[in-house]
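Working notes for the structure below.
Just one protein chain is left out here, and the rest sit where they should.
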Amino acid sequence: MEIVGERIHIISPRVKNAIAKREKGYVQGLALRQAKAGAHALELNIGPQKKAGPEVMGWVVDTIQEVVDLPLSLDTTNVAAMETGLKRAKKRAIVNSASAAPERLETMPPLAAKYNAKLIALCMGKNILPTAEERINVALEVLMPRILEVGLSMEDVYFDPLILTVSGMQEYALQAVETVRFLKQVSDPPPKTMVGLSNVSNGVPHEGRSLINCTYLVMLMAAGLDAAIADPLDKRLWEFMRIVEERDDSTPVGRLLLRLYDAIASMEELSPDDVDMSDPEQVAIYKTVQILENKVIYADSYLRV
Amino acid sequence: MAEKVEIPVQKWSGRVREVTLGATREEGGTRARTVTLGGETTLPFLHFEGKLSHPPRIAIEIQDKKPEAWSPLLLKAWEGAIDDPAAWAKKAEERGADLILLRLSLDDAQGEENTPEKVKSTVRKVLSATGLPLLVFGPGQVDKDNELLVAVAEEAAGERVVLGVCEDKNYRTIVAAALAHGHLVDSRTPMDVNLAKQLIILIHDMGLPLDRLLMDPSTGALGYGIEYGYSVMERLRLAALQGDTMTQQPILVTPGEEAWRAKEAKVGEGVPEPWGDWEERAIMWETMTTTALIEAGADVVVMRHPESVRLVKEAIDKLWMKGG
Amino acid sequence: MEQTTYKVPKMYADHHVKAVRDALLGLDGVEGVMASAAFKVVRVDYNPDLTSPEAIGEKLRAAGYGPDEDWEVPSVPEGKEDGSPWFRLIGRVTETNRADLEMSGEFRLY
Amino acid sequence: MALTGLDIYKLLPKTNCKECGYPTCLAFAMKLAAKQAELAACPYVTEEAKAKLAAAAAPPIRLVTIGRGERKVEVGNETVLFRHDKTFFHPPGLMVRVKDTQSIDMIEKRAREVADYSVEYVGLELRLDGLAVENASGEASAFASAVERVKETGLPLILISSDPRAMEAALAKSDGTSPLIYAADEENWEAMSELAKRHQAPLAIRASGLEPLVELVEKVRGAGVEDLVLDPGCRGYNDCLVTFTHIRRLALQKNFKPLGFPLIAFPGEGANSPEEEAILAGQHIAKYAGFVVMEDFDPALAYPLLTLRQNIYTDPREPIQVTPGIYEFGEPVPDSPLLITTNFSITYFSVANEVEGSGIPSWLLVADSEGMSVLTGWAAGKFDADKIAKTVKTTGIEEKVSHRKLTIPGAVAVLSGELEDELPGWEILVGPREAVDLPAYLKIWKP
Partner (left out) sequence: MSRYIATRAIRGANRIVKEAEDLFEKALAEHGPDTKVAFPNTGYYLPVILGITGTEVERLGGLKPVLEHARSLLHPVPKERFWTPYLGEALDCGIATLLAEEVIMGIRFVYGEQPERLPGFRLAGGTFTSPDESAQEAIEGRVNGPIDDIQLRSWGIQLVDGRMPGFAAIIGAAKSNEVAVKIVRELQMRNILVFLCGNVNGRSIIHQLMEEGVELGYDTYTVPFGTDTISAIYAAGFATRAALTFGGKKGGQTREIFLYNKFRVFAFGLALGEVDDLKYATAGGVISYGFPVIADTVIPEILPTGVTQYEHVISMPFDDIEGKDDLERATRLVQRCIEVRGVKVKIAEIPIPIPYGSAFEGERVKRADMRIEFGGKYSRAFEYLRMRGLDEVEDGKIEIVGPGFEDVEEGGYMDLGIVVEVAGRKMQEDFEPVLERQIHYFINGASGVQHIGQRDIAWIRVSKSAAEKGLTLRHFGDILYARFHSDFEAIVDKVQVTIYTEPEELKKWLEIARAAYDVRNKRLVEMTDESVDTFYSCTLCQSFAPNHVCVVSPERLGLCGAYNWLDCKASHQINPTGPNQPVPKGEPLDSDQGYWQGPINFVYEHSNHTVERVSMYSIMENPMTACGCFECIAMVIPEANGIMVVSREDPSMTPAGMTFSTLAGMAGGGLQTPGVMGVGKYYLASKKFIKPDGGFKRVVWMSSFLKESMAEELKAVAEREGDPDLIDRIADERYVTTVEELLPWLEEHDHPALKMPPIL
């Protein structure tokens, strides 16, 4: 399981400001902290940056490469900016992302090919596709042909099923898990999969986000996920990953997570019998699974009831 | 040989909570009768698979002063009673209301600011004019709602009135007033299942028992987003039946207000010809908005026009009757 | 003017202070009263021509707050044998401490 | 709705042997679902799977078409009980009844009215779907001539008669239009089935109660007719709700083939007044009818019903978009306020409702945010300064208002500076965040 550090994201006002003011220290600090936490690569989302795209991208890439030497995942819709980033990247970069929307499909895959970069292929067209079925279809019918056409190797592409927020689009949380599961079947050898994990908790109050993200990650891993753009500073993330990867059943929570993992892997559901209802931590995980499986309506205070 | 038809019956584990509005003399109020909502263990009107304890109820909305901005059709329908909330309440009862919803205004009929004292006297008058349980909604401005509804709560102590509306930005004072004087509240959220549940949790957190809480997921009118309200209500009701305890509140919606805000109901002139006869269309607008929501799970519908009330009441009666 | 002081063990609360003051200030010749429930002491300024410490003491006694008189504090047994209140007390203390600990945590309901 | 690729995949051997010519079993399954491959290409598929696939290949509710050409009506093929689970796909056909006892002129007039009726709703054209001609006279010839007359409208037809002779006469006149034959019953089913086959017309089956209905369906299918529409005989509110729910559940949840057909409802037969009929028709729209036959035509009832149908049958996963452009409220004059919002329908409705309710004549610009709400649109770059400026420049609003003040939603206040760069000469005002505060805002708006 690889983690791409998500913290350098334009949506954070602090990052936006630091980029606007070219505050090296802040950006580098963020990069360093994520690298230190164990991120395998760093995501740089500089937004559309209609005007100064290439310059901003160049600056951010350089600034970060001064202090860390991790691969970078570049996220912008601005083609020129993307190209600048790819040129400057020292390690093999990741282009985030191509979707089946014509303008992105047209531009991003050739760029990735040209600069020998990896590519994240987003299973959506112009609009969000709700069902796993439709997402796989897009992957098969639109994204893959294009990827092969521009000469990218399938091993260099991550398919992203597209994660939607549980606060508002709860019914699609499992669809993404299913999409990952089936994406692993659409080609042989199976393509890699990657998700923007924190999307699942967009709009969720801060204190509740980690648990949702991490629980969801376990479910996605069970479906075969290879990588996630996520918050490497979240300790729980590493802990849950470790438990699953090492199959550490030495703690009650560990056992619960493994049961969850096994259930999802075999397309079943976590049973309430698996949960020690007197342990608040297990109950919280169980409630979160209920939410993610769309069994119980999400509310900001769902852990309280 | 025909295959044997086995009627599928869903097993629901949840049940909508019963909530009683109003209190009789024995119970500490002055209502002639109380109205209990909720209690269902299946989807609307599906007698065959569960218990349906109480039919949906109609509340007629009256205001504490003549609502000049209302459609002329409504003003005409309530002519003679519309200047006097007590008379209006009485007439609403005659025209088939199960409940009276009194909406308070910012200003009184003279254009002067409404005050707790004025509101108390209005509430007192309405309470004496009708024996039906009462719902009282504030004018919709935070400060004024709080000021007036506290007075209402005090004046109507013991009557188990529904105070409204509680919204996520303003519910604490209204809930506190309800706590203090034994009333109920209406928890309103903008057409979203998650928010609906969240506000119920927050209000319950303040200590208000769940059997004093109505869930108002709000709705759009026919043609103005009813599909959102409709689906949100269906989802909430399904969640309730599946055992999600914080969605098991009876549902209140205000189709009358929504429908009469629509141009189709409000305006008679200068509209496209295919819209047909104004009054007929307007009444249908309110009626069909209401009946669609009733079939999606509404337990109380707040309406405005007496003719729509008559039509909806008839429809409810027939829906409620097995095989009707 | 002279001053005299009495120990009044019965005066352990401020409603007694009021009673004591009311009694003494009604006495001819008493010009000032300082009554402390905390220290159970009454200091009286008086005119020796009109009254005497004995009279004042008598007045106090009549009001139920005689100098050096104490309340009979009802005894709570302090037994140590099985079933005696002493053990009950230990039990209660433990009980209170447990509640105390619980209350110190973020109590879930609130 | 056919079997999905994923459903098919589950039945395949999952060996990725590639002998079918596709890289994986899933890819093959997807192609199968898209009908671009043949199951036979898989050498390892089991007999059991084949059988399942064949059985499952048929949709749980059959798609039935009546009429031909652009106004044909397709119903059925539904896959869910609740619209929020996915969507309702095929809106029920709203038909108006005429009787052959009416004068031919009357019939023709009504037919024209129905055919021509059209009402605009958020940029969409809503129309009634067709006519149901009833052989009320019992005479075959009257029926035939009535049918012949209404056929000219080009609308899909339902032919109502229990008399196979009369039906045959009518079908002769309406050949080539695929009308719905209503209805085969216990008495006439053999003759009606024959007619349906001969004229390639779908056939409605009427029985009282589910078991008799199922029995009859089996017989008719046995006679070789597959395009069926069911009338289980219920007419009342509760009766219809319960019966239709049973049938829908049986079809979807039990895959119970004999009831996997669209339903037809006659709300007028269970109602005492046109209003009551309309209310019941509303129930049928929401709760599972494939055809709704109205007794009469009245625009004041048709409009709300068509709107309701439109609303219930929108795809909840893809919020409907309002047509971008200029919307007028009240009768705005050149110095009336000008607001802009996105074309996400619910955003539009909340704004429209409040502006309408305020009573202040105003202009509302609706930008093409691709159906996104204000903040989402902003975040996704679909409602940014460029887009707003473009909307202002291309809609022609500059000719309609005399002032140069544009009010943007409070949630995107941050755009104001950028917008002033994009729209020289315009003053950008920041409106309230919530639509409910618009009336108050408009009251203090000054040109």
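A, B, C and D label the chains in the order they appear, each numbered from 1.
One rule holds for everything that comes next: contacts are C-beta pairs under 8 Å (C-beta built on N, C-alpha and C of every residue); 3 or more make two chains touch, one makes a residue touch a chain.
Keep in mind the model is a prediction, meaning the values are calculated, not measured.
Colleague: Given the contact rule set out at the top, which of the displayed chains would the hidden chain touch in the full complex?
Modeller: When the full complex is considered, the omitted chain touches A, B, C, D.
Colleague: Pick from A:Met1, A:Ala37 or A:Ala52: which residue touches the chain that isn't shown?
Modeller: A:Ala37
Colleague: Quick one: say which of B:Pro72, B:Pro209, B:Pro272 or B:Gly323 touches the chain that got left out.
Modeller: Answering carefully, the residue with contact to the hidden chain is B:Pro209.
Colleague: Pick out which of B:Ile7, B:Ala176 or B:Met321 touches the chain that's been left out of the picture.
Modeller: Missing-chain contact among the listed residues: B:Ala176.
Colleague: Could you list which residues of chain A touch the chain missing from the display?
Modeller: Counting only chain A, the missing chain is touched by 13, 16-17, 20, 25, 28-29, 32-39, 66-70.
Colleague: Touching residues of chain D against the unshown chain: what are they?
Modeller: So the residues of chain D touching the unseen chain are 410-414, 416-417, 420, 429-430, 433.
Colleague: Using the touch rule from the top, list residues of chain C that touch the missing partner.
Modeller: Against the missing chain, chain C presents residues 12-15, 17-18, 21, 33-39, 71-78, 89-90, 92-97, 99-101, 103-105, 107, 109-110.
Keep this in mind: only the chains that are shown with their structure count from here on.
Colleague: I'd like the Å distance between the centres of chain A and chain B, where a centre is the mean of that chain's Cα atoms.
Modeller: Those two chain centres are 44 Å apart.
Colleague: Could you say which residues in chain C touch two or more other chains, in rising order?
Modeller: Residues of chain C touching two or more partner chains: there are none.
Colleague: Where in chain B do residues touch two or more of the other chains?
Modeller: 235
Colleague: Of all residues in chain A, which touch chain B in the complex?
Modeller: 167-168, 170, 295-302, 304-305
Colleague: Could you list, by residue number, the parts of chain B that touch chain A in their complex?
Modeller: On the chain B side, the touching residues are 192-195, 197-198, 200-202, 205, 235-236, 239, 242, 244-247.
Colleague: In their complex, what parts of chain D are in touch with chain B?
Modeller: Residues 82-84, 117-121, 210-211, 214-215, 218, 236-239, 241-242, 245-246, 249-250, 253-254, 256, 258-259, 275-276, 278-280, 282-283, 286-287, 298-305, 307-308, 310-312, 314, 316, 345-346, 349-350, 352-353, 356-357, 359, 436.
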